[in-house]
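Just one protein chain is left out here, and the rest sit where they should.
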Amino acid sequence: MAGLAHKDVLRADQFSKDEVALIMKLAGEYEAALLQGKRLNVMEGKILSTLFYEPSTRTRLSFEAAMLRLGGTVVSVAEAKSSSASKGESLHDTIKTVEGYADVIVLRHPQIGSAEEAAKATDKPVVNAGDGAGQHPTQSLLDFYTIQKEKGTVEDQTIVLAGDLKNGRTAHSLALLLASYHVKFIFVAPKALQMPREIIDRLKAARIDVQETEDLADGLRTGDVLYMTRIQKERFEDPAEYERLKDSFVLTRKHLDQAKEGLTVMHPLPRVNEIAEEMDDYSGAAYFRQAANGVPVRMALLALVTGRA
Amino acid sequence: MAGLAHKDVLRADQFSKDEVALIMKLAGEYEAALLQGKRLNVMEGKILSTLFYEPSTRTRLSFEAAMLRLGGTVVSVAEAKSSSASKGESLHDTIKTVEGYADVIVLRHPQIGSAEEAAKATDKPVVNAGDGAGQHPTQSLLDFYTIQKEKGTVEDQTIVLAGDLKNGRTAHSLALLLASYHVKFIFVAPKALQMPREIIDRLKAARIDVQETEDLADGLRTGDVLYMTRIQKERFEDPAEYERLKDSFVLTRKHLDQAKEGLTVMHPLPRVNEIAEEMDDYSGAAYFRQAANGVPVRMALLALVTGRA
Partner (left out) sequence: MAGLAHKDVLRADQFSKDEVALIMKLAGEYEAALLQGKRLNVMEGKILSTLFYEPSTRTRLSFEAAMLRLGGTVVSVAEAKSSSASKGESLHDTIKTVEGYADVIVLRHPQIGSAEEAAKATDKPVVNAGDGAGQHPTQSLLDFYTIQKEKGTVEDQTIVLAGDLKNGRTAHSLALLLASYHVKFIFVAPKALQMPREIIDRLKAARIDVQETEDLADGLRTGDVLYMTRIQKERFEDPAEYERLKDSFVLTRKHLDQAKEGLTVMHPLPRVNEIAEEMDDYSGAAYFRQAANGVPVRMALLALVTGRA
């Protein structure tokens, strides 16, 4: 049996397939309940503390809305850096204090490994809401949930990850999370910004079919899901290369002509210009639905780690 | 029948007289319920997101208290600028994301027109809590409510608006909101800071009696309500003019000798020195009651636009 009570949520790859299935099932139930206007009281009497050492309106509000939708309450620190930390307090001590105020802690921190450090400091469940270049596991779970919801299943899907795959945390995590399923990957990135070898190796060890290309058209022909990520001009080694490739990394309506019927387009947001606004009306443009999916998925996680579900 | 369900609140002049009457009636009922210590659950299960791109403790807290008094909950962004927007996200995209977390959005933004832009991005109701030099409709409604409560009715009142009427957003909005009622205006402002011609013209087209003067005493003699606004020394073209007129724009107890019996004194707050502190004990000094009126008026609006009343 899968069980997550009193566990921390630290890495996207920490979950067994059973655990992922449990989270997805519960998220689906919560979403259905919300759509029916049902009032949930799963977290009644519980307090969530959000603790954000770097601001992230999207992620913080998504967690807080999840807690409130479950009938729980929230104490919120939108910009932790301006307070105790500036007096020289360690993260360990801050967490040891906040555990006295809350039943579950959601932490965002610019330093890699900070969520694990926090989890060691307390018996209360800690949920990693992004630790710098490290992990952002709830993003990967909501991405997974979105593919499942848009496509019916993740099984047998061809997933195209496009953009800066070298530095893109969300792309790495999603790839590793999907490695336990029967999917095919097409990685679209300029040479200098390709998916790290280490991740490719782990996928191949899991017998996942991986194709690498610089050309978005290669992905669009057979891809079921296109996951766009941001690519910064400054990351290109050669301006000429940027000029040559930039059209692959700004998705427009024109690209749909080359795409397989029913392509689902995802993006972790915020987007800058990776997806043209004209795409928003396309029925397969799922990125805002994807953001909204963060609420039921985080509801499921909060309920599970506090032992309320 | 007036109906506001699923509508946005963007401009002070968007409301029909029936709609204003509905808001005032409901606000009065909510205020009475609060005074009787009744617990309301009108907004149970609903989430308000406040989204403030410039800080305004007064306005944000007033909306949040309104939501909580109705049994609803809140996710709060006190300083939105430090987050997603700094990563280059458009207001459109932020709103498309926040609509996934909340049932109603209260937006404050320094740019004129931003509330309309936000309203276009989402089907969820958007309430404008101030868009720069543009509109601040809930302020005008609470001003209206205050006059009605202090005077019994807005009908047949002589309203004196004093201060910087050229730049004062709240004065413009209140004048236009009252233009559908039988009121008389006396505008007291130095020559360089008079009420814009365009607004005077609209009032006259509505057959409103308007008198303009530089001397506060002219207003005090017949005014029923004195609405003071801030006037900044820097706005005067000529320092000598400031010296000559400044006494008209700092209200003291002495002024009451010239005033009609029972004068009601209002101010949108914060005041700096436009009203001497000695005025606070005067029974007609309504400005703090006016601020408190923001809660029942915003309760009414939140309940109406979400279809809960």
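Per-chain numbering from 1; labels A and B assigned in written order.
Rule of thumb we're sticking to: contacts are C-beta pairs under 8 Å (C-beta built on N, C-alpha and C of every residue); 3 or more make two chains touch, one makes a residue touch a chain.
Predicted, not measured: the structure shown is a model, and the values here were computed from it.
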* Among B:Gly3, B:Gly88, B:Pro270 or B:Gly307, choose the residue that contacts the chain missing from this document, as touch is defined above. => B:Pro270
* Return the single residue from A:Val9, A:Val42, A:Ala80 or A:Leu193 that touches the missing chain. => A:Ala80
* **Residues in chain A touching the chain absent from view** => 44-45, 47, 49, 73, 75-80, 82-84, 87-89, 92-94, 96-102
* Can you name the residues of chain B that touch the chain not displayed here? -> 37, 39, 55-58, 61-62, 64-65, 68-69, 74, 76, 78-79, 269-272, 277, 288, 291-295
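In this section, only the chains that are shown with their structure count from here on.
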* With chain centres taken as the means of their Cα atoms, state the distance from chain A to chain B in Å. => 41
